[in-house]
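As you look at this complex, bear in mind that one protein chain is not there, while each of the others sits in place.
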Amino acid sequence: MSRDTAFTQAAAALGYSFDGEIKLGGNYVALARDGHHVYVSGQVPRVGTEVVVTGRAGRDVTLAQAQLAAKICALRALALLQRSLGSLDKVRAILKVNVFTQSAEDFTQLSEVADAASGLLHEVLGPQAGAHARTSVGVFQLPKNATVELDLVAVVD
Amino acid sequence: MSRDTAFTQAAAALGYSFDGEIKLGGNYVALARDGHHVYVSGQVPRVGTEVVVTGRAGRDVTLAQAQLAAKICALRALALLQRSLGSLDKVRAILKVNVFTQSAEDFTQLSEVADAASGLLHEVLGPQAGAHARTSVGVFQLPKNATVELDLVAVVD
Partner (left out) sequence: MSRDTAFTQAAAALGYSFDGEIKLGGNYVALARDGHHVYVSGQVPRVGTEVVVTGRAGRDVTLAQAQLAAKICALRALALLQRSLGSLDKVRAILKVNVFTQSAEDFTQLSEVADAASGLLHEVLGPQAGAHARTSVGVFQLPKNATVELDLVAVVD
């Protein structure tokens, strides 16, 4: 199965499609490329124009919902790479993923939230290109009250 | 208008000058360079020795004040690059900007705060070099009770 097919299936399994415009605010770009490196801007779990998982993990949303949010963020990052490169087959490696979770005061399962994003990257890109260094922290707020925000650095052909 | 003039005008428009020493704490450096890449340390809205915007956005300070803080952080980052490179004309690209805002519990306009910094980078560096990937999150505290902290990665000649 090609990575692009794996991407479409992973999105469909969650009931989402990323075919439309990928909305961005402000004076910045979704991806900044420098040679073989691409920096992907922080993605919130937005599908179309709606942020589909909002609120504080451990208070307003469950771990499972926060994990869904993390997967959607990862899918958006992949959708942006796919659109820019033509195909996810051009992703050589994911170097670093940062996962920010809007947390309740005592919600410490930040790694568990980030694992959902890491798992999705593995599922779509395979174990080699999908492997990555990672940092997960619990933050106080996120844009649009999103539950999760994720950014990454990729190496591409 | 040269970028260095645009920088001076942008600072003057806010009523600030960055001519003096740029104060740093501790055992780290303001900029770390590796080949054509420069990592700029996290900047708070300090002018001279004073952090001029402090407190929590959405509680102690307004969105407009937080946006001013973001602009000052961006100006400091540019001042450091200018001082190190001799001129901002040597900045090829800004790859990634991270904007951390000390937020009230329900303050979700993190992108709006970061837009002020992104706008300033555009204004000074122009639309091409000023474009950048970005991540904005709301954090619980910042050094010296600063309202905003910003770091970035630049590509330079």
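Letters A and B name the chains as they come in the text, with residue numbers starting at 1 for each one.
Simple rule for what comes next: a contact is a pair of C-beta atoms (placed from the backbone, for glycine too) under 8 Å apart; a residue touches a chain by one contact, two chains touch by 3 or more.
For clarity, every value in this text was computed on a predicted model and none was experimentally measured.
Of the listed residues B:L14, B:L63, B:V139 or B:V156, the one in contact with the hidden chain in the full complex is B:V139. When you scan A:A11, A:A77 or A:L110 for touch with the missing chain, the hit is A:L110. Residues of chain A that touch the chain left out of the display are 93-97, 101, 103-111, 114-115, 118-119, 121-122, 130-140, 153, 155. Residues of chain B in contact with the chain left out of this view: 25-32, 34, 37, 39-42, 98, 100, 102, 139-145, 149, 151.
We adopt the following convention: only the chains that are shown with their structure count from here on.
Our note on geometry: chain A versus chain B, Cα centroid distance of 25 Å, whole angstroms.
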